[in-house]
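I'd like to ask some things about the structure below.
One protein chain omitted, others in place.
A and B are the chain letters, set down in written order, and residue numbers restart from 1 in every chain.
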Amino acid sequence: MGKFHLGSLLAAGAILAVGFSTQANAEGKHGMYANGEIRSGYTYLTPQSKAIQNDDFQNPGMIWVDDGATLYEAVDGKAGKSCKACHGKAEVAMKGVATTYPKYDEDTKKIKNIEAQVNRCRTKHMQAKPWKYESGQLLAMTVFIRHQSRGMPMNVSVDGPAVPFFQKGEKFYKQRRGALDMACSNCHIDNAGKNARANLLSQGQTNGFPTYRLKWQKVGSTHRRFRGCNKQVRATPYKYASDEYMNLELYVAWRGRGLPVETPAVRN
Amino acid sequence: MIHKTLETRQVGRRELMAMFGAGVVAAMGVGMTPRDAMADAKSVTDAMMKVVGDNKPATGKIKLDLPQIAENGNTVPIAVEVDSPMSDADHVKALHLWADKNPRPEVASFRFSPASGKAKVSTRVRLSKTQNIVAVAEMSDGKFYMAKSEIKVTIGGCGG
Partner (left out) sequence: MAKTKARVKVPKSIKKGEVFQVKTLISHKMETGQRKNKKTGKKISRMIINKLVCQYNGKEVFASDWHPAISANPYMAFYVKADASGSLDFTWTDDEGKSVKKSAKITVAG
């Protein structure tokens, strides 16, 4: 009886496995770069651009990883500390961290992203000056930290105290704005996979950010990308590190749940 | 003697211009005036004349590997390979790349030696619009080869 039971369990497992593999095959051409219908920006790239991301020695974003590694071990501020002095080896301490950011912050009762946490550490624990948003240093450190989670699935928390912020982020995403009267969702939900003139619209996922963007010819943050999108619909962009963009970053990170961290990705 | 040299050079120029004929026609098709196109072709021709001198490059030997359509003109991956045994007696000395509709046509020049083992280079280039990539290889026996390939460049990248 016990044996029979085990057998039927195995059979059920096999059926489940078949079910999953069918689904996986439907999306299978995107491999690890998709989670069901959720698709990384990687899947929208041309083969040539994918090749740049695939090879760490072709990917210019790796320069920022190298820079971040140097900064992680550099002593700065009045406390005479480096990141490493408190956290230890980044490969261990920072592994998986990026998958949970942005997150609710008890101290400020707001959402914080990795950039905000880095500057918190600098001012509070290192007694150093905060880095300017979108500066080479803050980008390099953010890229370096996120890079330690490369390949791990995005898994931000949107429960508990994060709920109202998540809701604000979602509202922002679906709110029409600017002279073109367009919401984020008009491009990235309603028309993802279609062309807007010569541009192939993606789902607007952030799992590869900060990303090396061919258009920028350098690495840039999610907030820079948000500003670009807002300007594109002729709306006034919000400031870097604004509450609006922190909430939006949380919502967009949730949209990309299960996608692997790709930082530093390569995008058009 | 001097007169003859000049004449040879002019013939060389005319022949090179003829090679760019197809590019000129293509440019007219996308709204360029023939005059602009001629000016562009001439500037690549000038750059090429400096390299090939009186020689007439033959076609073949060069493999240009580039996308048909560039995802973004800022960063276009390109690979060029010249077929050669790369021996002391028979090797590629130099390879030159031009883009005929960029503000300036020069892209890069490469010097090889038998110690290179293989005359192949991969890099990434900026292309301001749809245009031709032209490659000329200079061989150790003094011969020249050329190849040309068109690449479409769309103005890409949504947002700022």
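Keep in mind that, in the parts below, a residue touches a chain if its C-beta (ideal position, glycine included) is under 8 Å from a C-beta of that chain, and two chains touch if they have at least 3 such contacts.
Keep in mind it's a predicted model, so treat the numbers as computed, not measured.
Seen in the complete assembly, the chain not on display touches A, B.
Screening B:Ser43, B:Asn102 or B:Thr130 for touch with the missing chain picks out B:Asn102.
Between the chain not shown and the residues B:Ser116, B:Ser140 or B:Thr154, the one that touches is B:Ser116.
Interface note: of A:Lys50, A:Lys218, A:Lys231 or A:Arg257, the residue touching the hidden chain in the full complex is A:Lys218. Touch with the hidden chain on the side of chain A covers residues 55, 57-58, 60, 62-64, 66-67, 136, 140, 217-218. Although one chain is not shown, part of chain B still touches it, namely residues 74-76, 86, 99, 102-104, 106-127.
The rule is simple: only the chains that are shown with their structure count from here on.
Averaging C-alpha coordinates per chain places the centre of chain A 41 Å away from that of chain B. Residue ranges on chain B touching chain A, taken from their complex, read 67, 69, 71-72, 74-77, 124, 154-160. Chain A makes touch with chain B in their complex at residues 45-49, 51-52, 187, 196, 198-199, 201, 213-215, 217, 224-225, 227-229, 231-232, 268.
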